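I have a structure I would like to understand better, so I am pasting it below and will then ask my questions one at a time.
In this view, the complex is presented without one of its protein chains, the others remaining in place.
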Amino acid sequence: MTGSRPRWAKLGGCVVALAFCVAFPTLFPGSGVLNIALLTLMYVALASSWNILGGFAGYISLGASAFFGIGAYSMGLILEHLIHMSGGYGPFALVPLAGLIAAVVAIPLGWVALRTRHAVFATATIAIMFVFQLLATNLSSITGGSAGLGYPVPTWTGNFYDKPFYFAMLVVALIAVIIAWMVRRSGVGLGLLAIRDDEDKAEAIGVPTWSYKLVAFVLSAFVAGMVGAVYGYYTTYIYPQFVVDPLISIGAALMAFLGGSGTLVGPVLGALILEPAQLELGFHVNGQIYLILYGAVFLFVILLMPRGIVPSVGALIDSRRARRHGAPLAAPPQQPPTAEAVAQ
Amino acid sequence: MSDDTLLHVQSISKRFGGVVAVNDCSLTVRKGTITGLIGPNGSGKTTVFNMITGFVRPDDGAIRFNDDTIAGRTPGAIYRMGIGRTFQMARVFTRLTALENLLVPVRRTGVSGFLRGFRGVGQAERARDMLEQLGIGHMAEEPVGRLSYGQRRLVELGTVMMVNPKLVLLDEPAAGVHPRVVDGLARYIRSLNETGISFLVVEHDLNFVMDICHDLVVLDRGRHIAQGPPAEVRTQQSVIDAYLGD
Partner (left out) sequence: MNLSLLFGALVLGLLTGGVYGVMASGLSLTFGVMRIINVGHAALVITGAFISYEVFRHLHLDPFAGLVITMPLMFVIGVVLEVLFIRPLKTDREELSVLVTWALALALEGVLGYFFGTDLVQTTVSYGNSTFVVGGVHIAYVYIYGFLLAVAAMAALAALLYRTNLGAAIRATMLNRQAAQLIGIDVERVSAISFGIGAALAGVGGTVYGIVNAFNPDSHYDLIGHLLVIVVLGGVGSMRGAFLAALLIICIQDITQVMISPDWADLSFFVVLTIMLVVRPQGFFGVRVREAT
């Protein structure tokens, strides 16, 4: 918990970062670069929202893939059957709706899944993902099955193509980070952190553990749904095995861990580092080696840096600062700390 | 239930598989008192605690707190009724700071909690005061994981006290505590008691118990064998037998 830097510095940093993001397409107009940036922002959103349940509360969920898919399919199906819009800026207005649909679906799913503890919960989320992949494939009369589902094609093309999607993803990423920030500083956030440390104790002192976990689950689903919708429109054609892909949740989890689960900056940092690296690697290396390396990096991060970059760096800074001032970090254990004070 | 009885435990039992942990046990805690719960190892003290605080459901019997039935409620519900508890191995939230630990039970909830953050008006000050009183005010911003065991115990106690409980169950508060500090701890508990909080204390340190308890309940093999003022109880033959016997 490093709360020592002044707030305006943090705020200033955010504004600068945001300005950079907005200016990015103008600074780096090549469409290849924008594509990478867009996908990175996608994972900033996914990792931040995954972190709300996975990092704050310690409940590993692999359901993001399912909600990503639900968002993508919802948007596609609405555009196909309900609201006929030609490709343009109009469909973007449906993105929050897609998120909402995912969130609503998440409520009963979370209701049931959160009745269990960690390991079984993770299993339940894996099951949720498989179910939606199955549904997407089998309900072919609605979803087009493995033949996929098409979106209206946007009216803009060429070098300009990525730009609107970039900004759409930027907005979603912003929303994701803001939601994570709001949760973190709220009573719900404190409760989630307590759940991570000692769930039974948290419950014993009045934290409504199931409710809080459900809130986190639904919020994550909301963001994942929106991301999926933007992604679906971006690719203009979605297939079940690509939008309901376990690697989406796994990737988000890995990035959150790398950066520091439980922090706000962590998932963002993790996404900024890993997504471009992952994309680059994918270009140069064949499928099998890619998997081996991916697994290896994953293992490396979790086993050797379980707290992630941000907390580890923070701890390093703290200990350097303390050593410089020559004072120990905490009162030595032998010292009876209360005899005098308590006697008052 | 008589007027000054705060907690009334009546004939509760619990078996785990083939083992009978608690067998037809009864006890009373009167308002404003510090009652000790003692007995040899394995006499069922912690199981009784677990039943009172809702972690374990009694197989038989009844538990009443101020005329309300407790048995069968969840730990959270019992906590909200005004019963707090500490654990044998101090349970705290290690990744939160001491201050945050104390704020968990009184965090701002609901929509305003979302909009304005979890630090309720005045609560942070109350928490800091509490930590000062406990002698660990200087550790307020430290993650509890860095604190010593004795300090964690104090954080745990502070967390319990933040909601002004009427009854606090202490599970071996003196265990693992430096002998010099035990006196201070006893005095702290007594001072809290003087503000009207009742205590039920499980403890092996008999000096500690004799020092602060108004009332003693002795358990042996899951059953109560005596209840009364310490001076009386310690002379009862059944008690002596329980401690010295087979």
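Note that the chains take the letters A and B in the order they are written out, and that residue 1 is the start of every chain.
Here is the rule we go by: a contact is a pair of C-beta atoms (placed from the backbone, for glycine too) under 8 Å apart; a residue touches a chain by one contact, two chains touch by 3 or more.
Please read these numbers as outputs of a predicted model, since none were measured by experiment.
Trainee: Quick one: which of A:131, A:147, A:178 or A:277 touches the chain that's been left out?
Mentor: A:131
Trainee: Just name the one of A:73, A:151, A:165 or A:294 that touches the chain not displayed here.
Mentor: The missing chain is touched by A:294.
Trainee: Please output the residues of chain A touching the missing chain, sorted low to high.
Mentor: 58-60, 62, 112-113, 115-116, 118-120, 122-124, 126-127, 130-131, 134-135, 138, 200, 246, 250, 253-254, 257, 287-296, 298-299, 302-303, 306
Criterion: only the chains that are shown with their structure count from here on.
Trainee: With chain centres defined as C-alpha means, what is the inter-centre distance between chain A and chain B in Å?
Mentor: Roughly 41 Å, centre to centre.
Trainee: Using the touch definition from the top, list the residues of chain B that touch chain A in their complex.
Mentor: Touch list, chain B to chain A: 53-55, 74-76, 79-80, 84-85, 87, 91-97, 100, 103-105, 107-110, 113-115, 117-118, 132-136, 138-139, 141-143, 146-151, 154, 159-160, 163, 178, 180-181, 183-185, 187-188.
Trainee: Using the touch definition up top, name the residues of chain A that touch chain B in the complex.
Mentor: Against chain B, the touching part of chain A is residues 1, 3, 182-183, 185-191, 193-194, 196-198, 200-208, 262, 329-334, 336-344.
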